[in-house]
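A single protein chain has been removed from this complex, and every other one stays in its place.
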Amino acid sequence: MTLYLLRRLFLLAFVFLGLSLLAFSLAYLFPGDVLQNFTGLTTMSTEHAAELQAEYRLDSGYLQQYIAYLQRIFNGNWGLSFSSNQPVLHEIQLLLPATLELAAYALLMSFFIGIPLGILAAIKPEGIISRIISALAVAGFSIPVFWWALLLIMLFSLGLGWLPTAGRVGVLYEIPHVTGFMLLDILLSNSQHQSEALIDALRHLLLPTLVLATFPTTVMIRFTRDSMLDVWEQSYIKTARAKGLNRAQVLYRHGLRNALLPVIRQIGLQFSTLITLAMITEVIFSWPGLGRWLIDSIYQRNYPAIQAGLLVISTLVISVNMLTEILHTLFNPLARKR
Amino acid sequence: MNIYPGWLNLSICDKRWLTLLASSMLLCACQPQLPQTVRSGLVYCSEGSPESFNPQLVTSGTTIDAISQQLYDRLLDIDAQTGELQPGLAQSWHVSNNGLSYRFVLQDNVQFHQTEYFQPSRALSAEDVVFTFNRIMQTTHPFHYQGGGNYPFFQSVDWAGLVNSVTAADHRTVHFELSRPDSSFLSNLATDFAAILSSEYADQLLSNGQLSQIDSHPVGTGPFRFKEYQKDVLIRYYRHRNYWRELAKPEQLVFDIVPNNARRMAKLFTHECDVVAFPRVAELGLISQRPDVDIQESTSMNVGFWAFNTTKPPFDNVKVRQALALAINREAILQAVYFGHATAAHSILPPTSWAYNADLPTLPYDPEKARELLTEAGYAQGLSMDIWAMPVQRLYNPNALKMAEMMQADLARIGVRATVVSYEWNSFRRKLSAGEHDSVLIGWSADNADPDNFFRPLLSCSAADTGTNRANWCDQNFDRLISQALLTADQKQRRSYYMAAQQYVAEQMPLLSIAHSQRFQAISSDISGVAINPYGGIALATAAKDSQ
């Protein structure tokens, strides 16, 4: 087990090395001046430029430059954004919680809706309920997320006027930025409108979460259903059936635990999907998160921001993936052998 | 009507989790009632982020709308109806006979904003005015190079060359000494750019070494004080409690930054916004059908144009410029882009200006002639060019990208292969000022009623240096005409100079004027008192929500 953990950690370090190398080389791959791409300074005097050249080791070989780059990454000196002239790292710190908040709620939603529906669909695979669930799952799997979001906005915001279309909370509520997680910040704030703000924030959260959760929910339904049906084929279930338990009882007592084990692995995979879809969702709902920021940066050719954004997002995705895989292995000794 | 159960309004702390539960059930209830204090706030959905919080440093209408009228006052104001000058911070003013010396007497007891970062100890004094203008004029001034040292509007009217000195006679009297008479001087003082800053605040920043804060954490005398700014998200102002004129009606004013049109409209319909900047003209009919939204229309002095970078070949060739201008079907653009809510432009001056030259020939849409001219210029086989289309929506051009797409198709007919180029707004302006463009679709909104406000910032040599002259056109004949017009105060004489200048521009075609647009504002029907000045930004201090 220790060996396994060590191997995973080694792989993680290796991956980070690769990612940082990629991020580093981006400064060269992007058009424009390398020094500008690294620092984010668009105007600098010649002396200042020379000073920075030396500091960034641009006069020495690539290896030294890369080492200097790594040092800067760990020191938190990630350069400035072309468009706002603010430190990129600072911007990411402000925006990341918004994305994580959205993704986390969507993940929860997809689990709470997807798993029960998947189980329901597995109980009678040829039944009418199962067919309806499967049909919904295929539909949800095929719908383009941006279009789905627009449809929901058209219906719930513009048609019925029930829900707001954009943002995290009504702009008239002044919520101080403490953790960056809106609900938490509202609870921490001492505003006299706390409860109203909370309701308002939840109303803002509902549509984006629903949109974002759609795709992972359908994946969860299909996954849980297939996993249940697979377990159903196992001999220990047949034994249980032979003992005289009915289908639902068997599923509950013997099937569920074994079928849901692989679901842990899904958390990681779903998380990466969520982060990607969150980019689109954020764009549509004007959600001030990392995804929207990265898309804007790509559009604006804001190279320091793209560089940092890619590094953060891919590191995040891969770390979460690796973590859930390790968790999965901890719970499931069979997986360790592989 | 109150749709929430009564206990929700009681002390909530211990019932927080109940609230959470209850709220999830109530999420789908209809429009919620806001609490009283929040309800008295006003949300203005604007089309973009401000570039700075100091109007001296900017030219864009978006920034001016967001900061000028809300945070600052000027020495003089312009009457929205008559276009005449009115007392602002200066309660009276006097001009010497030779037109070289101006004296202003300030209002008494005008208070600056009390904010988290600055507590003023004194009222407005002549020192503040001196500080404001010296920052612009004196290159040795400690604040001059804060924010880049560019004062585009003041540079375009050659402020440093015009004003010799600004001095305080006593704490309420300011003297301006000019190097030559300038008939547009007072009008320029009344523009939104000439906001008065606090010298006491500057001193505080100087002693703390936080010079850069002066433009990001503003202090002024206006009806609202600055609270917070999140780029691309919002600006939050609170009412200035010691305002010298009538207190602002909204307790809180939020600029919700929503660059996308459709989203801004959606926010109006869901009542997330009270006032929406620049609704799509295409949707005006639709909006007017709704009982809960009103449309406000006002004439505005502006022009949308297509400027050629005259320093770059082949656009230094007047024949090429004329050919390109003839190839554009402007009538179609007026229909498709402005949806008929604009007048075709024949000059850079709008027809409502007193200096407008009504005798200018109408430029026809003539691809045949355009081809001939191109052949004469030596481009029989056509040419390739870029059309830069601004990524943002502006009064003078509601959809530059679409316009560029149409022009692309028009130009293809005369063998010109055009590529549409667009960047994010900040990079766009940066690259534009660096002169990287072949041609650009942009425009100008007037800041005062003086025709000079169109000519000098847009086409003069000094503006070519500072970057507001997007054609980079520097022509001695033209410059002579417009500077002569300034030397005289006689309106008849001035008009003849401006007529000639318009004629000359029409011949030289450094830019193709496309349209003068109406300004529209969509307003939630429970809001009243939103004032739009045809010569500048929107003022929201008088806007009030009717209590339901």
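Just so it is clear, A and B label the chains in written order, and each chain counts residues from 1 on its own.
One rule holds for everything that comes next: a contact is a pair of C-beta atoms (placed from the backbone, for glycine too) under 8 Å apart; a residue touches a chain by one contact, two chains touch by 3 or more.
In the analysis below, contacts and distances are computed from a predicted model.
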Practice task
Match the chain absent from this complex view to the correct UniProt protein name in "Succinate dehydrogenase cytochrome b558 subunit", "Transcription initiation protein", "ABC transporter permease subunit" or "Glutaconate CoA-transferase subunit A".
Solution key: "ABC transporter permease subunit"
Practice task
Can you work out which residue in A:102, A:117 or A:280 touches the chain that's missing from view?
Solution key: A:280
Handout entry: Residue of B:318, B:332 or B:544 in touch with the missing chain, whole complex considered
Key = B:332
Fill in the blank from the handout: Per the whole complex, from A:76, A:116, A:144 or A:176 the residue touching the absent chain is A:144
Exercise for the section: Just the residue numbers, please: which parts of chain A touch the chain that's not shown? Expected result: 11, 15, 26, 29-30, 135, 138-139, 141-147, 150-151, 154, 268-269, 272-273, 275-277, 279-280, 283, 294-295, 298-299, 301, 306, 310, 313-314, 317-318, 321
Practice task
In the full complex, which bits of chain B touch the chain not displayed? Write them out.
Solution key: 260-262, 265, 280, 282-283, 286, 329, 331-332, 335-336, 399, 401-402, 405-406, 409, 420
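The rule is short, and it goes like this: only the chains that are shown with their structure count from here on.
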Fill in the blank from the handout: Between the Cα centroids of chain A and chain B the separation in whole angstrom comes to 40
Completion exercise
In their shared complex, chain B is touched by residues of chain A numbered 42, 82-84, 86, 153, 157-158, 161-167, 170-174, 187, 192-196, 198-200, 202-203, 206, 286, 288, 296, 299-302
Problem - Interfacial residue positions of chain B with respect to chain A in the complex - result: 8, 12-13, 15-16, 19-20, 23-24, 26-32, 34-35, 37-38, 41, 43, 227-228, 230-234, 236, 252, 254, 256, 258, 263, 266-267, 269-272, 423-424, 426-427, 430
